[in-house]
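Here it is: the structure, laid out below.
Left out: one protein chain. Kept in place: all the others.
In order of appearance the chains are A and B, and numbering begins at 1 in each one.
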Amino acid sequence: MEEEAGAGGKVKKFLYVNRKAPYGTIYALESLEVVLIGAAFEQDVSLAFIGDGVYQLTKGQDTKALGVKNFSPAFRALDDYDVNKLYVDEASLRARGLSAEDLLVPVEVVSTERMAEIMEGQDVVLSF
Amino acid sequence: MTIEVNGQTFETDEEGYLTNREDWSEDVASEMARQDNCELSDAHWEVINFLREYYDEYQIAPAVRVLTKAIGKKLGADKGNSKYLYELYPYGPAKQACKYAGLPKPTGCV
Partner (left out) sequence: MSKMLHTVNKSPFEHSALETCLRYARQGSSVLLIEDAVYAAARDTAVAQAVQEALKRVQLYALAPDVEARGMQNRVLDGVRLVDYEGFVDLVVEHNAVQAWL
């Protein structure tokens, strides 16, 4: 928090909260784009996946027959963008029959209580 | 806008990025460079090929900071730095090289 950002301003803690499944709506893709653009500003970025948002990270997405772009590989590039704090809500995973092994990037699986704590600790929260 | 290569016409956006990635060929890249008064050397191609591989893997055109770092990781620190990349691509390494590579404009570039 005390570290100076490249542009001269204070580094702020940004949390992007992802609540929507991919493809059914545009929210998931829009969120990812904002994350990638925002990463250029060298802030302290975290991503949270709750509810259907956990579906954004599932392995094996294949959009060939659907005819839209499969953007899930981009999550594997987040580390290059220095975005490496990904939190996934455990109850959301469980309700969907999923576990961390079903996801295409390493994440921290957290309880709802811990997730709430993470949200509380941010300067900026953007929810999609 | 369009670009004409070997008698074929391909659609581009208003900044010259290919509309359809499948239209890309090395000749398209060379023609884009020629229009910018730039002749593509092996060093230029190394960056273009790197970007095409990066896109195949991650489905994104990387921002310049990410490109610089990733090139450094793969091709060494003497190439993974702004000075080297800006000398090759004075209009901005990510922006210009992505165009020649047939990729969309990098996310985050205005």
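We take it that contacts are C-beta pairs under 8 Å (C-beta built on N, C-alpha and C of every residue); 3 or more make two chains touch, one makes a residue touch a chain.
Predicted, not measured: the structure shown is a model, and the values here were computed from it.
S.K.: What shown chains does the left-out chain touch?
M.R.: If we consider the entire complex, the absent chain touches A.
S.K.: Where does chain A touch the missing chain, residue by residue?
M.R.: The list for chain A reads 20-25, 51-52, 55, 58-68, 70, 72, 95-97.
Keep in mind that, in the parts below, only the chains that are shown with their structure count from here on.
S.K.: Roughly how far is chain A from chain B, going centre to centre by Cα mean, in whole Å?
M.R.: The computed centroid separation for chain A versus chain B comes out at 28 Å.
S.K.: Touching chain A in the complex: which residues of chain B?
M.R.: Contact set of chain B toward chain A: 54, 57-60, 62-63, 65-66, 69-70, 107-108.
S.K.: What does chain A use to touch chain B in their complex?
M.R.: Counting only chain A, the residues touching chain B are 33, 36-37, 39-40, 69-71, 73-74, 76-77, 80-81.
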